[in-house]
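Omission of a single protein chain aside, the complex is shown with its protein chains in their original locations.
After this line comes chain A, so read on.
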Amino acid sequence: MAETKEKSLSDKKPKPRVRPIVRLGIFLISHSFLVSVVCCTAGVLALFLLPVLAKNTYISENALMPGSASPMLSNQHVSDGNRLVKDLTNPNSKSSETGIESHKIIAQYMLDLGAEVSFHKFHPQMNQFHPLHFFSSPDSGKIQENYSCSSYGINTVGIIRAPRGDGKEAIVLVTPYNALKSGFGEALSLGIAYSVFSLLTQVTWLAKDIIWLVADSQYGEYAAVAAWLREYQTPKFSSLSTPNAEMCPDVNNLFELKGHSISGSKFSNSFRRAGTMAAALVLKVRDQNEQFEDTISIYAEASNGQMPNLDLINVVNYLAVHRQGLRVNVEKLWSLLNSSWLKSLGEIFESLAKVAKSLYPKWKFGIPATEYVEGTATLASSLYYQALGVPTGPHGAFRDYQVDAITLEISPKFSLDKVWRNDILLRGGRLIEGVIRSVNNLLEKFHQSFFLYLLTSPSKFVSVGVYMIAFALLIAPLPMVAASLYVDANSSSNCSKGDSSTPSTITDTDELSIAIRSWRWLNSAKLVFIVHLWGAIVSLLPYFISQIPDCSPTTSFMIWVLLSILSLLTLNSVLASPLACAKATQEKEWAFVKSVTISSVFIGLGLMSVINFATAEIGALLMVPMCLLARPLKLDVRAGTLRSFCRMICNLVLGHIAFPPAAFFLLKGMLDGFGNANVGDFWIWVESLLAWNSATYLFIGMVQLPCWVLCVSILFHTC
């Protein structure tokens, strides 16, 4: 290569040698169109290839040893669990309107096992949007003034101390329970947890303490777990004259348990702790189910696309499938399952794989088309929930404190006879027992397996090394196109000027003009900066709008849109509308704007891929084609060729799709049907993103929206 380049240049004059990497860069920039087309296609293709490239999961940490011990949970424990279920579903226990009775029953059961029991009272804390609070660690919560005795929740916590353990670590088992309107499923989940708990009080192999948290879910499952965790990790020692929950008369009834300090286990109202949490399992039983099999669903996504260690999912999957004979599924986008284009794509991949295999028998990468479709649906939901940044269950609260946690939802095939109930208690209990035993075996915390992965089925995953490729291919053309645009714009204006001036006068005046010209991009950078500033303002607006009392979602949304437009106009007028003055001077201005926009999008996507990969991936799918194709419509109309016509159509379509609310409604329509789309939905969605401190919100407000505005401004550029 070096020599060829040398030769290609040698005909003009002996130029200094250019470094190969620089030459490669120049080469790529000069062919940016081809490169971007190839890269984008390859990126999208690689995304669709991910289900094919998924590997089977394997248990990476040797210490886990799932299923190596035979389960000890016997029918004795199951009947204990059944007893609790009966007592809880007994209509007598529901007589009191606050549901304190059932908490007492649970506490009494725990006490009888010799566990340490305490109640944790909490006030449901409203999720609030804190600007610039996205990445800070969770604090101990604000002291709210208007606590009342009417609204508080009670978590019942039982702790088994490991007989010979040193108490440094603990495993948490969470069962959400709403005492006021509990379904049979919740009672059943308590029964399963109780049967495991009663077993664990007797076993000798326990090395970590076991915490069983019965989370009061009347204010939401997440809120209860989060409140307990907040008290566990960052307790407040000072209560500044706020009415405490202890002062409420109802709560004091709690402590009048029939605690004759039987078997020495004393009940106390102080908050009890065990050591550092090693892992947490949230157990739920679904009430009604139409499936023909006992299935167990795993929910793993926590806030901002964080995932628990893959080993935890592996252990659950292994034990459920190979030991307890339960079917495991992770969430899918069901609408994708029936799509025909996906099926045909799967068939193409399958036949390709067949051909490859017939050529060389060791190439075995193909998967059946149905499996491909299912894998894609799972992958899509995995991407979607990670991108949303909203936890899919109470386990999300644990991830905020770096504790690996998952939610297991057992959905039994429904029937009412006792045999079935015992069976589900036994199998569910044995599954939980096995998982706890595995985690108990761990000497170190979970660190062996992956934290960055996408699931394509419960037993298949795509690791970060593979899924990065698709994203990297998608965003790779951005800097090249930006550079080539810049170079083109610079040189074209250079040429036009060079023609007018005689060759002899290309001296010091030209030097100056070159210097001025080389700084011309600053104008566009100013524009891009202003638009991004506007984006920041727009993303701060909902905080203030949400302060307005009695505002329906639709009106809030309208206020938001109005304020946004208003602020854009004011910003544009105040900060010396750069577009206008640029227009006057340069005709190639749009190229500069596009170049700077693309660079900023590249930076934004790159940053976002570190914070939440899935958001960046979906954002890239939307924004990269729009950025690359953006071109003033006037130019296309003027050209009038087929190519420019196609480009115009693409631009218009993309310009609509990439607008965040439009993209939201499109996605929603695809998932739920377009029938009940409402403008207010978007506001509700944004509010939920805010409430969960999702970084996706920041991404939309500060990267995607400005990018869209800039692209639209390019489209309607007058040149």
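Everything below uses one rule, namely that contacts are C-beta pairs under 8 Å (C-beta built on N, C-alpha and C of every residue); 3 or more make two chains touch, one makes a residue touch a chain; residues count from 1.
By our rule, contacts and distances are computed from a predicted model.
> Looking at UniProt, which of "AP complex subunit sigma", "Replication protein A 32 kDa subunit B-like isoform X1", "GPI transamidase component PIG-T" or "Large ribosomal subunit protein uL23m" names the chain we cannot see?
Going by its UniProt entry, the chain not pictured is "GPI transamidase component PIG-T".
> Pick from A:87, A:169, A:331 or A:371: which residue touches the chain that isn't shown?
Selected residue, touching the omitted chain: A:169.
> One chain is left out of this view; which of A:237, A:292 or A:341 touches it in the full complex?
Final answer for the missing-chain contact: A:237.
> Among A:21, A:359 or A:610, exactly one should touch the missing chain; which is it?
Going through A:21, A:359 or A:610 one by one, A:359 is the residue touching the chain not shown.
> For the chain not shown, which residue from A:70, A:270, A:547 or A:641 touches it across the whole complex?
A:270
> In the full complex, which of A:161, A:327 or A:343 touches the chain missing from this view?
A:161
> List every residue of chain A that touches the chain not included in the displayed model.
1, 3-8, 10-11, 14, 27, 30-31, 114, 137-138, 161, 163-169, 204, 233-235, 237-239, 260-266, 270, 273, 275-276, 355, 358-360, 400-402, 443-445, 447-448
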